[in-house]
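Removed from the display is one protein chain of the complex; every other protein chain stays in position.
To keep things simple, chains are lettered A, B and C as they appear, and every chain counts its residues starting from 1.
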Amino acid sequence: MISRGVKAPELTVAGWLNTDEPLQLEKLRGQVVVLHAFQMLCPGCVTHGLPQAAAIHELYRSDEVQVIGLHSVFEHHHVMTPDALKVFVHEYRLKFPIAIDLPSDSGPVPVMMQKLNLQGTPSLVLIDKDGTIRFTQLGRVNDMQVGNMIGRLLA
Amino acid sequence: MISRGVKAPELTVAGWLNTDEPLQLEKLRGQVVVLHAFQMLCPGCVTHGLPQAAAIHELYRSDEVQVIGLHSVFEHHHVMTPDALKVFVHEYRLKFPIAIDLPSDSGPVPVMMQKLNLQGTPSLVLIDKDGTIRFTQLGRVNDMQVGNMIGRLLA
Amino acid sequence: MISRGVKAPELTVAGWLNTDEPLQLEKLRGQVVVLHAFQMLCPGCVTHGLPQAAAIHELYRSDEVQVIGLHSVFEHHHVMTPDALKVFVHEYRLKFPIAIDLPSDSGPVPVMMQKLNLQGTPSLVLIDKDGTIRFTQLGRVNDMQVGNMIGRLLA
Partner (left out) sequence: MISRGVKAPELTVAGWLNTDEPLQLEKLRGQVVVLHAFQMLCPGCVTHGLPQAAAIHELYRSDEVQVIGLHSVFEHHHVMTPDALKVFVHEYRLKFPIAIDLPSDSGPVPVMMQKLNLQGTPSLVLIDKDGTIRFTQLGRVNDMQVGNMIGRLLA
């Protein structure tokens, strides 16, 4: 994963769901950004990661904490398409903005996933009010710990 | 749903996963058959129905109880394709035989779903050793109740 | 534990809660009896065993399946008294009949627990319609399995 303490690279994505206009990290200074990288057919994402992202989206006002889903498909590209994602987001009633990671010209791992050096899904990335990455983790993170870290970044 | 007490119509499906040769209800006389109709992007199926089907598959010897998944797509057909189902079954590590319901010429509801008169997914259908439908339910059924019904049919 | 297949010994207990008159196994022929042995300060009993007993009590008519709690205190006798049990049963809103196992003259293990040869709590004992013990287990049993066994005994 990308080193903590490094400035988060700007979002370069292929498209968005659940938002009228694209989000840019640069314009989110002053807010804590919770970036949740997932794949729609990844069981750990569906069972733990996305419900946690939805819970964060529920708990905080969006001018305090901005939750962003990042659909980073690095396998089975032929079935985890943007069209399939739209159905998934509709059926699972996800309400927070979701970015579609930009496919790479040179391999299966999409661009944003490369830039963030993520090793798989689900991955959680916490970005502070200044745009600096303060936490990244592959796999399950418990709710109390996530709440704790966001609370620290908000204080 | 189809009336309980009626003989289960034979499986007419487009294909199978997790089995070398197609299953036929007629050849399963003497076993209790648990038919779990689902769609791969249906949250209730993913959260409750499929884990329950997997638990039944784990608990019983397959010559006592045969679990069969039935992928009955009645909406969003363009993304819940057989190819997508294959990835889903692989990622969720489902081990029991899964039939792909036969698309209908005349509408969105596939053939087997029509024959069984299922109203949605997840749907649970229990078939006794003689091939008679003894229970059908749309939605969540609790584990104790399912165990109880299967136990009665086995006795 | 007592061998399965043996006739269940009659209940010899110090008192009852949640029933106007003492229950006798002999008078319960024709019903399946679910005996749940517990201690009020046993975490596994509180978390899994007693909620499962309550779920069985909810699921079945009592003329089909009679759930009986058995408070078998074999340690910390000075604080798991009948008075404490009354408060516990009230606070946890247990509704099924609960027998207070008879203290032994000769040691910490109470009489009924000895007769059933139970090794600890929670213990589940299933007795068929003829009064024969058909299953005993120390520790957690999953809901589907319990439902399955009761279903078989009812059929």
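Points worth noting:
Here, a contact is a pair of C-beta atoms (placed from the backbone, for glycine too) under 8 Å apart; a residue touches a chain by one contact, two chains touch by 3 or more.
Treat the numbers as computed from the prediction; the structure is a model and nothing was measured.
Shown chains touched by the undisplayed chain in the intact complex: A, C. The residue touching the chain not shown here, chosen from C:63, C:83 or C:105, is C:83. Even with one chain removed from view, chain A keeps its contact list with that chain: residues 52, 55-56, 59, 142-155.
Panel shows chain C; residues 41-43, 46-47, 76, 78-81, 83-84, 87-88, 91-92 of it touch the chain omitted from the view.
One rule holds in what follows: only the chains that are shown with their structure count from here on.
The minimal number of chain-to-chain contact steps leading from chain A to chain C is 2. Residue numbering at the chain A/chain B interface overlaps substantially, since over half of the positions present are found in both copies. Separating the centre of chain A from that of chain C, both taken as means of CA atoms, is a distance of 50 Å.
Note: centroid distance chain A to chain B, computed from Cα atoms, is 34 Å.
Not a single residue position of chain A touches two or more of the other chains.
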